[in-house]
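Written below as structure tokens is the structure these notes are about.
The complex appears here minus one protein chain, its other protein chains still in place.
So that you can tell them apart, the chains are marked A and B in the order they are listed, and the count of residues begins at 1 in each.
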Amino acid sequence: MNNDSLFKRLLSWIRESSESFDEDMTIQDVDENESFGVVDKQEHIENLEMVRRKVYSEKENKSMRRMEAIYRWFAVLFACFFTFVLIVTVSHMPKTGDLNNPANNEVAERYIKEGLKETGATNIVAGMILDYRAFDTLGESHVLFVAAIVVTILLRLDKKEKDGINTSIIETIGEAEKDDKIFEPKNDTILQKVSLIFVPIIIIFGIYVILNGHLSPGGGFSGGAIIGAALIMYLNAFGFEKTGKFFNEKVYKTVCFSGLAFYALAKCYAFFCGANHLDSHISKGIAGHILSAGLILPLDIAVGCVVACTMYGFYAMFRKGGF
Amino acid sequence: MTIFQCILLFFLLVCAIAVSFSKNLLNSVLIFMSYSVIMSIVWMLLESPDLAITEAAVGAGITSVLFFVTLNRIHAIFKSAGKKKEDVKEEGNE
Partner (left out) sequence: MFGENLLNNYAEAVSMIIFAIGFTNLLLHKNLIKKIIGLNIMDTAVYLFLALKGYIKGRTAPIISNGVIEADKYINPIPSGLVLTGIVVSVSVTALMLALTIRLYKRYHTLDLDEISFRLRKEGR
């Protein structure tokens, strides 16, 4: 197989339309201890067999096999045509890195020239997204919040056991914990010793990135992601009980809600005033100091806390369905 | 710097193609993680350090970790590679 040329392998891959391309699709399909609710076990096995016969067999369904081959050829041809059209478009665009591009207009010039005077931030990009265009960042924080809500709705498990309801869909927290510990029954010693050293360092670095968001590269989002990563590492090393002592559901709800509410109250006037910028009366300070740039620093801290809690919340929901 | 940029862009292409051609799901996610890291370095070469930090923390950190946890939750990570097919065949015949 490795001696064939790349082109021959590509052709044979396109031709294999009846065989399933990925092996890992139907994984551990029938588990003995589960009841199936709507479909009982025997019918489930029959369904699988019927699908395998209809979709994946070579002899029984020639027309479906031909349709799949046509679809694959058509998809590859369409992708090639699409690439060709896009590359022709790219070749007609102005040169990359040229000075007189239409994208470098007077708006960018204004942001660079008057940015320091009007916002007080040395980092022009942070000053732009948190002062000139703070309304867009408000929308983005809401997108993150909605995603956290939907993940909680989909994956959260109830605390008490439920009898008489379809247990194939709803698991209990006890089952989810047992399921989680298949490969790692005990906590790892190396991970615990290493994370005792690393987690404080990562949290301090994350706080540094957030607080210096208006002076150097970084800002609320990357600092929040770094702190979230530190919390994930702590959870991996020490388990859910120890982490639940300082980060439980109440802390999560409080931090997410208050961070987003502060940002929304600070910038929601744009709904009513249009493009007129309201002065926040916090002094802009000396450029280059941490306590400068007006309202940008509190907004950065709010966004950083929200992002850290959201990232950790995603991870905890995916692993166990609760905190 | 342009030679370095060309080499990195070529690596990006290779990673993007290798993701679709690998059969094991775990390998795909690992290659995707390295794709994110290379993308972060390309952004550093294009003089945008904000994007580089954010992509390194979010793309190669959070997204890949979420993929791994999903694979764990749907029982797609196996201790030994050859174990899966016999398990599926045994349980299908019961």
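Criterion: contacts are C-beta pairs under 8 Å (C-beta built on N, C-alpha and C of every residue); 3 or more make two chains touch, one makes a residue touch a chain.
Since we're looking at a predicted model, the values are computed, not measured.
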item: Displayed chains contacted by the hidden chain, counting the whole assembly; value: A, B
item: Option touching the unshown chain, where A:Val88, A:Ile190 or A:Ile286 are the choices; value: A:Val88
item: Residue among A:Ile112, A:Val251, A:Cys268 or A:Leu291 that touches the chain left out of view; value: A:Ile112
item: Contacts of chain A with the absent chain, listed as residue ranges; value: 20-22, 24-31, 38, 44, 47-48, 51, 54-55, 72, 75-76, 78-79, 82-83, 86-88, 90-99, 101, 103-104, 107-109, 111-113, 115-116, 122-125, 128-129, 133, 136-137, 140, 143-144, 146-147, 150-151, 154-155, 168-169, 171, 216-217, 219, 221, 287, 307, 314, 317-318
item: For chain B, residues in touch with the removed chain; value: 5-6, 9, 12-13, 16-17, 19-20, 25, 28-29, 32, 35-36, 39, 42-43, 46-51, 54-55, 58-59, 62-63, 66-67, 70-71, 73-74, 76
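Quick note on the criterion: only the chains that are shown with their structure count from here on.
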item: Where chain A and chain B are represented by their mean Cα positions, the distance between them in whole Å; value: 14
item: Chain B-touching residues of chain A, taken from the complex the two chains share; value: 22-24, 26-32, 45, 48, 123, 125-126, 179-180, 183, 209, 217-219, 221-222, 225-226, 228-229, 232, 311, 314-315, 318-319
item: Complex interface listing, chain B residues touching chain A; value: 23-25, 48-50, 52-54, 57-58, 61-62, 65-66, 69-70, 72-77, 79, 84, 87-88, 91-92, 94
